[in-house]
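Take this structure, written in C-alpha cells, and hold onto it; I'll ask about it next.
Complex shown without one protein chain; remaining protein chains in place.
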Amino acid sequence: MRDYLRALSNWGRWGKDDELGTVNLITPAKRVQAAGLVREGASVTCARPLVTDITADTSFQPLRFMVDSGEGREHDSPERNLQRRGAAEFIGMVFHGYTITHVDAPPHYFWEGKFYNGRPSSLVTSREGATVNSIEALRDGVVSRGVLLDVARTRGVKWMEPGQGVMPEDLEAAEKAAGLRVESGDILLVRTGYYGRRIAEGPVHPLKAGSPAIGTDTHNDIHPPPYPAMGNSFHVVCLVAMGLWLIDNANLEDLAQACAQRKRWEFLLAVCPLRLRNVTGSPVNPIAVF
Amino acid sequence: MRDYLRALSNWGRWGKDDELGTVNLITPAKRVQAAGLVREGASVTCARPLVTDITADTSFQPLRFMVDSGEGREHDSPERNLQRRGAAEFIGMVFHGYTITHVDAPPHYFWEGKFYNGRPSSLVTSREGATVNSIEALRDGVVSRGVLLDVARTRGVKWMEPGQGVMPEDLEAAEKAAGLRVESGDILLVRTGYYGRRIAEGPVHPLKAGSPAIGTDTHNDIHPPPYPAMGNSFHVVCLVAMGLWLIDNANLEDLAQACAQRKRWEFLLAVCPLRLRNVTGSPVNPIAVF
Amino acid sequence: MRDYLRALSNWGRWGKDDELGTVNLITPAKRVQAAGLVREGASVTCARPLVTDITADTSFQPLRFMVDSGEGREHDSPERNLQRRGAAEFIGMVFHGYTITHVDAPPHYFWEGKFYNGRPSSLVTSREGATVNSIEALRDGVVSRGVLLDVARTRGVKWMEPGQGVMPEDLEAAEKAAGLRVESGDILLVRTGYYGRRIAEGPVHPLKAGSPAIGTDTHNDIHPPPYPAMGNSFHVVCLVAMGLWLIDNANLEDLAQACAQRKRWEFLLAVCPLRLRNVTGSPVNPIAVF
Partner (left out) sequence: MRDYLRALSNWGRWGKDDELGTVNLITPAKRVQAAGLVREGASVTCARPLVTDITADTSFQPLRFMVDSGEGREHDSPERNLQRRGAAEFIGMVFHGYTITHVDAPPHYFWEGKFYNGRPSSLVTSREGATVNSIEALRDGVVSRGVLLDVARTRGVKWMEPGQGVMPEDLEAAEKAAGLRVESGDILLVRTGYYGRRIAEGPVHPLKAGSPAIGTDTHNDIHPPPYPAMGNSFHVVCLVAMGLWLIDNANLEDLAQACAQRKRWEFLLAVCPLRLRNVTGSPVNPIAVF
C-alpha cells in the first residue's frame, strides 16, 4: 500500500468490524448542531434530475417503463373505473457513473484486493453483491451540518476547467470567504461549477473531454489524472483508506445561489440513502435546510 | 364524482396549476418547528430493507445485478489493480406494490379519467410517464414535524388483524396517549403493526390474506375493502381528491420503539424522494430525528 | 382508411379471428419446397450481433448483467468448487428500434385505433401487453423458401443512399438477376446494403441522417418519408392492412455473399421467434440453409 494511503488510513480506528467509517464522526451532538442551523425553514435539493436520456456522459441508460398508464381511462366504463385506477412504473439504473447524484459505499472501490478496513474484495460477489459494508449501513440516514465550499465562486469563475484541481489553498480561501471552518462530522460539499457547465453547455464525457475536481458536483476524480500511475485516486483514498463515503454528481447550483443570497454557507443537510441490501451505494436527493 | 370525493376535494385550492397538493401546507414555519424537535440528535429509519427476494407479497421482483464485482481482485497483477478497482450494480424495481417503502405521487391514481386537480389521466402515458405532477415536484424534499399515531400500541395489541380498520376514535385515542394534536402541515404516520407482523410471522399476500388499514406501515388500503363498490378507496380519496401524497409500506417498528422509550411521538421527519422525472412516486427512506 | 390501405387489406381474408395474417400462405407444401433447397448443408445467419453498446442509432441500450461470473474460481477451495460452478446473466432489451434484428407482430402498429383484422388498439395495454395476435402466434416457427432480392447488387452499388426508395422495377430487376420469381408463401429479403454501410462507415441515426428503404436490412421505412402525410407508411401498410409480419434490421451481408458465390438467391429460411407471451414481436436470428 502506498505511503499516502497508509498515512490517511482509518483501518481499525473504529474497530475491525466497523462499517460506518467516517460517518462515525457524525455524533448526536452534530445532529443537534445541524438542527440549530434551520432558521428560515427553506429547503433546497442537491440532486440532478434523474432522466432516461442517452447523453454524451451516459454509461448505462436509466430506465423508466410504465406497468400501467392513464391513457384511455376517460373512456372507461364505470365498472372498469372501479377496477383499475393506478399508474405505476419500473425504474432501473446503474447509479454509479457520471450523471446520477448518488452516495458511494466503501466497497465500491478496492485497492490490492481489499476495501475499507482491510476486508477482502471477494466479499463483493457477482451473485450476492456487497455482503458487508453496503449502503444499508447508513439505514438511519446521514443528517449533519452541511458546509458548501464554493471554489468556483471564490476563484471568481463560472466553473473550473478540465484538468484544474481543487487545491488546499482553494479550500482555505473558500472557508475564509464563507466565514467558517470545516469541522469533524460536517458533510463537506465542494463546488467546482461542473454541473453548471453541463447545464449551460451540454454534457461531455469526462474521460474524453476532461473534468475538474475534486468536487461533489463532479464524479469526484479529476481527468486526466494528475497522478498518472493511479486512476481515480481520490476514490481510492477516500473509500478504501479513509472509509469516507462520497457524494458524486451532486447539483450544487441551486444551493450555491441559496448560500450566496443568505451569505451563509452552512445548513442542515439530510442525506437519506435507500435501504438497499448488499448494494455499493444509492441514488440520493440530499436536502439542505436553512 | 361521489359525495365524499367532492367533499374532501382540494382541486383548485392552490391554483389550477398546482402540483404540490397538501405539501403546500408544509410551510417554512413548519420546518423550523420540526428542527426545534431535534434535541438528542438520534436518527431512526422508517424504511424496510429493499431486497431481491421473491416473497408471498411480491408483485414484481426487485433486481440487483453487478456490473463489476470484487472477486479475484486479490490475485490481480499490479497493472490490473491500477486499471480496475470498482464494484457497481444495476438496480431495478417497481416500487409500488406491497414491499418497498415509497411515496405515491398524485398521478399514481385516477378516478373517472382524472387525477389531482382535475387533470386528465391521459397525461400519464405509456411512452412518457407522468408528464405533470410527478415525484419531481417534491425535488426540495419534505421536511416537517412527523407525528406517530401508534394505534396498535393504543389498542394494546402487537398488530391489528386483517379487515380491522383504523377508525377516527383510534386516531383520537392515539393522539391522547401521545399527548399531542395533529396539526396542519404535519407528516402523519399511523402504525397498525402490520410490518411487525410480517417480521414475526412472515409475508402474506394482502389481497389473499387480508390487511388492516389505513396505516403508513401497510399498503394504505384495507382488504377486503369495507366499501365493496370501490377498491383502494383510501388511495382515491387521498391522491385524487385531496392531493395528499402517501407513504406506503413504511417500517414503523424501530420508530415506535424509539417513541415509546422517549414517551415522545413527535420528531423531525425528512422524506427525500429521488428526483425521478415523470415518475409516479419514489422509493424512500424517511428519517426521523429526535 | 386510405384507399391504398383498403386496397391492400387482408382483413377478414382468413377469418375474423385469424392471428397469422400472411403467414397463412406458408403452407406445408412450401416447407417441403424449402427443404428441397438444402443441397450443400451450409448455413448462414441473417442477424446482427446483439451488443450492449450505445451507438448513434440506439434508442434503448440493450442490457447484459452477470448474475454470477467466473472470476476468482481458480482459487476456490474444493468444497466451493463443488457448490458453485455456473455463470449466468440477465439480458434485457427493447428489440424494436434500429439495431436489433427482430420480427414485428401485427399489433406493433395501429391505424386509426385499429390493428390487423380490425381489432381495437385498446387490446394492447400497458399492463398486459398484446393480449391478442402477439408473437406467440408464430410459436411453431416460420420455415419457408427464402428469397434474397439484392437490390444494391443489381443497382451496382455497395449500398443505397438515404432517401432512395426500392421501386417495383428494382424488385423486378433483382428477380431477373436472380433468375427466379417471388411466389406466394416465400419469405422475401430485400437488401439495400444499409447494414453493410453501418459496418463500413459506422452507425448513424436514421431519423437524422436518413435511410433508404424498404429493405429487410433497414428499419423498413424510408426517411425522410416520401409520403409526407404519413410516417412509417410501410409499417402501416404491412402490419395493419396486410397482416404481413416484418423482419427489421437484418444482416444480409453474409447472406448476399453466400448467394453471389453460389449464384443462387433461394434457400431454406428458418425464423424461430421466441415464444414470448403478449409481446409485439421478438428478437430473432434467421438462418438460411443452402
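Should a chain be cited, it is by its letter among A, B and C, assigned in written order, with residues numbered from 1 in that chain.
Throughout what follows, contacts are C-beta pairs under 8 Å (C-beta built on N, C-alpha and C of every residue); 3 or more make two chains touch, one makes a residue touch a chain.
These figures come from a predicted structure and were not determined experimentally.
Across the entire complex, the residue among A:28, A:49, A:72 or A:165 in touch with the chain not shown is A:72.
When the missing chain is restored to the complex, the residue among C:5, C:20, C:130 or C:152 that touches it is C:130. Contact residues of chain B toward the unshown chain are 54, 58, 60-61, 63, 66-69, 71-72, 84, 122, 126-127.
Although one chain is not drawn, its touching partners on chain C can still be listed: residues 27-32, 34-36, 38-45, 47-52, 60, 63-64, 66-67, 69-76, 81-83, 85-97, 101, 107-115, 120-126, 129-130, 136, 139-141, 143, 229-232, 235-236, 268, 270-281, 283-287, 289. Although one chain is not displayed, chain A still touches it through residues 63, 65-67, 69, 71-73, 75, 90, 126.
Quick note on the criterion: only the chains that are shown with their structure count from here on.
As for how the two copies chain A and chain C face one another, over half of their interface residue numbers coincide.
In terms of their C-alpha centroids, the spacing between chain A and chain C amounts to 43 Å.
Residue positions 60, 63, 66-67, 69, 71-72, 122, 126 of chain A are each in touch with at least two other chains.
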